[in-house]
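What you see is the complex with one protein chain gone and the rest in place.
Up next, chain A:
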Amino acid sequence: MNSAVPAPATCARQHRDLRGYLLSAPALALFAALLIVPLLLTLVLSFNVFDYEVGIRADHWTFEHYLALLGDSYFLEIFWRTFWISALVTLLCVVIGVPEAYILSRMGSPWRSIFLVVILTPLLISVVVRAFGWSLLLGADGLINHAIQALGGAPMKLLYTPFAVIVALVHVMLPFMIIPVWTSLQKLDPAAEQAALSLGASQAKVMRLVVLPQVMPGVLSGTLIVFGLAASSFAIPGLLGGRRLKMVATLVYDQYLADLNWPMGAAIAIALLLVNLLIMLSWNRMIERRYKKSLG
């Protein structure tokens, strides 16, 4: 997102300016009608009064939905659950994804590209299919419980628990951590590592002083993407969390399609969007500042 497009090589003449708008016009029209307008409508909707008998009252305004978000323990519990599950998923993705990206980068060809594709392609398979796969593994009669019983243990309830949601989210999000870390590892000069080793630095010291500083920007942008996607994930908690284990996205779904309280759902959606954007922007700012500092 923050990758600025380099300026055109040729010096732009004045009449070229108009062509830029002309060429972007179809996309701009579509994005105005189906992105900007709907988001504004939803913002307006979130301040509308809702009446269970009359429905949405478009000419009556209130802050009550936002106040409910801050005061109602039912909502606060779901927000807190969404936050800690997303934070834990992010942490696990760092702990698994960073070493895995490093191991991949140290592999010889052709294994490196083979395993890169193996690990990253689940990204392109429908999240519903992957959630279903985890429900097969974690179910009461699933493979993991069979294995536990074969080893003499008692079967455990795994499905419809935070554990199932976390495991499946890590599975879905791991590629989003590996990709940016891998990209920043590509910029690492192997000679720097070798030089440090030949000068007598221990493997651990090379890791800490040479490799980790280099991959930090990748880890940070991966953290950002994973947290944002996990906090707004819908299909995984919907299918593996069951009815009682709600997260923000499944809560919004219920408000819209079960309770039919659209203004409340709109307020939650707007809050989710704002929190997401806020985290991304402040994180971006922080990365930029760090980056500048390390350049001196």
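Methods note: contacts are C-beta pairs under 8 Å (C-beta built on N, C-alpha and C of every residue); 3 or more make two chains touch, one makes a residue touch a chain; residues count from 1.
Here is the rule we go by: contacts and distances are computed from a predicted model.
Name of the non-displayed chain as stated in its UniProt record, restricted to "Xylose isomerase-like TIM barrel domain-containing protein", "ABC transporter permease", "Formate hydrogenlyase subunit 4" or "AIM24 family protein": "ABC transporter permease".
Among A:118, A:195 or A:286, the one in contact with the hidden chain is A:118.
In the complete complex, the residue from A:165, A:211 or A:252 that touches the missing chain is A:252. If you put the missing chain back, the residues of chain A touching it would be 1, 4-10, 12, 16-24, 26-28, 30-31, 33-35, 37-39, 41-42, 45, 96, 99-100, 103-104, 106-108, 111, 113, 115-137, 139, 141, 143, 168, 171, 174-175, 179, 182-183, 186, 228-229, 232, 234-235, 238-239, 249, 252-253, 256-257, 262, 265-266, 269-270, 272-273, 276-277, 280.
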